[in-house]
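One protein chain is absent from this view; the other protein chains keep their places.
Note that the chains take the letters A and B in the order they are written out, and that residue 1 is the start of every chain.
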Amino acid sequence: MANTSDTILTVENMSVEFPTLSGVTTAVRDVSFTVGREKIGIIGESGSGKSTTGRAIMRLQPPQAIVKANRMQFEDIDLMAASEEEMRSIRGRRIAMILQDPKYSLNPVMTVGEQISETVILHERATPQEARSRTLAMLERVNIRDPQRVFDLYPHEVSGGMGQRIMISMMLIAQPSLIIADEPTSALDVTVRQQVLSILDDLVVERNIGLIFISHDLNLVRSFCDRVIIMYAGRVVETIAAADLDQAQHPYTRGLLNALPSLDHPKDRLEVLRRDPAWLEN
Amino acid sequence: MSMIKAHHLAVSYGHGETALKVVKDVSFEVEKGETFGLVGESGCGKSTILGALAGRNKQWTGTIEIDGETIGQKRTRAQLAKQQLVFQDPFGSIHPRHTIGRTLLEPLEIHGKDRRQERIEKVLTDVGLPLNFRYRYPHQLSGGQRQRVAIARALILEPKILLLDEPTSALDVSIQAEILNLLKDLRQREQLTYILVSHDLAVVAHLCDRVAIMQSGGFVEVATRQQLLENTVEHPYTRILMDGSRGYVSEKRNSRREALPA
């Protein structure tokens, strides 16, 4: 497992609270984990706090959110103490985030080519001409077949998979040391997903960086990640080596595994998760 | 009798020089009560086929027959009501500023239906949502609940066909299980015909009787559920898809490009 020098991110007892009119919602409660130069998966059902965890690391949560932690250390930076200005220089450059839905992250009234070029110009201070050729190269790098055509498309004209790869190409331009990918492949078919994951896999190995991979696809996390954090109602219920996921003991993890339709063990009706209040203790 | 017949269906986008033929000559028939799957890589034209069947994409050639009726490029209201689309993204497919009741009322108003409140209550019950949800706004609902609303909106006009465009891919596994069970129940109760687009062959095998595997706008194979379960599919591309459904297959970097379809 990751030794200290390899640790990129340490999070100790992080909680995220949202004050609302009807009381305080605790979206994340006392979560601790470390990320080394590895692929670490976060799984859990919708609303379990996966994205909130990712956003809290980036300090991207809405202003009313309250983040508490004993420690949040990213390389040489104390994320709890960093100023907003420091965070801005970290975001996108040193920690990159790929968001759940590319369609909402892309500007609907600008072509995708223009948007990538903008990133190139911002990060590499390139001229518009250079930016265009860099952009086409980036699109090719993420296996988009016809970059010239895609360059001039608007976000609603690209398929879900293309949108996601466009987001990844924007991220590749800045060379981050930690990538937080929030369900980057949920809109993709298996072949493209394979490609996208290979791109991420290569990145982690080549540049020796860390990846937090948020997903609700158990099969994927099991086969792609090194370690898995399982979240339920804002808590970490279990952290387990990905290869051992099938031997997971926690009934919640087992419930998620059983809800999956499977080619190898077809069943007529799928099992639905039965939540146990006891999971909320500890 | 076939519920859906598509013969030499071709669909394109754009006009003149920039026109792009996205679906190239596909033919298929779906029986009443059958569920037909469409799988294939991103951008191969699955949503486009659904769009052509639903009346969203009007630039198509070939023939489409729905419920014994040949469909033209322009449709009547009654023809539009015969089939309804359920979108992939439950967050973008419901109007954010309408209450659920409003969303469900809308199609009834368009089609001048009677007994509106009664129909809304029935359809909410059908999809397993409490009746007082009709006063809620979408932001107060979870993804799975929203997808139920989207299904309710599609069902309220009592269509014969549901066109399901990746209805569970934005949902987590436990909610996916609920929605898949719901779709199975509804199919049986209302004798619906489905076309299901999904990228997960396990989901397809769970719900579909037959599945067409698509690549760049055409069918490469139409496999039966049996073939999927027994792993006797013919086309190598189908096999790649089946492996993919089991998870990530790590490949050595050099062999990556060969292993994937051109």
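Following the convention adopted for this analysis, contacts are C-beta pairs under 8 Å (C-beta built on N, C-alpha and C of every residue); 3 or more make two chains touch, one makes a residue touch a chain.
In the analysis below, contacts and distances are computed from a predicted model.
The UniProt record for the undisplayed chain lists the protein name "ABC transporter permease subunit", from the options "Response regulator", "Putative zinc finger protein", "Isoquinoline 1-oxidoreductase beta subunit" or "ABC transporter permease subunit". The chain not shown here is touched by just one of B:E34, B:D89 or B:D200, and that residue is B:D89. Residue positions on chain B in contact with the hidden chain: 54-56, 77, 80-81, 84-85, 87, 89, 92-99, 101-102, 106-107, 110-111, 132, 134-137, 140, 150, 153, 157, in rising order.
Panel shows chain A; residues 21-22, 62, 108-109, 156 of it touch the chain omitted from the view.
The criterion applied here is as follows: only the chains that are shown with their structure count from here on.
Averaged Cα coordinates give chain A a centre that lies 27 Å from the centre of chain B. Residue ranges of chain B in contact with chain A, taken from their complex: 13, 39-43, 47, 88-89, 91-92, 142-144, 166, 169-178, 180-181, 184, 199-203, 205-206, 228-229, 231, 240-251, 253, 256, 260-261.
Across the complex, chain B is touched by residues 44-47, 101, 103, 157-162, 186-195, 197-198, 201-202, 216-220, 222-224, 255-256, 259-263, 266, 269-273 of chain A.
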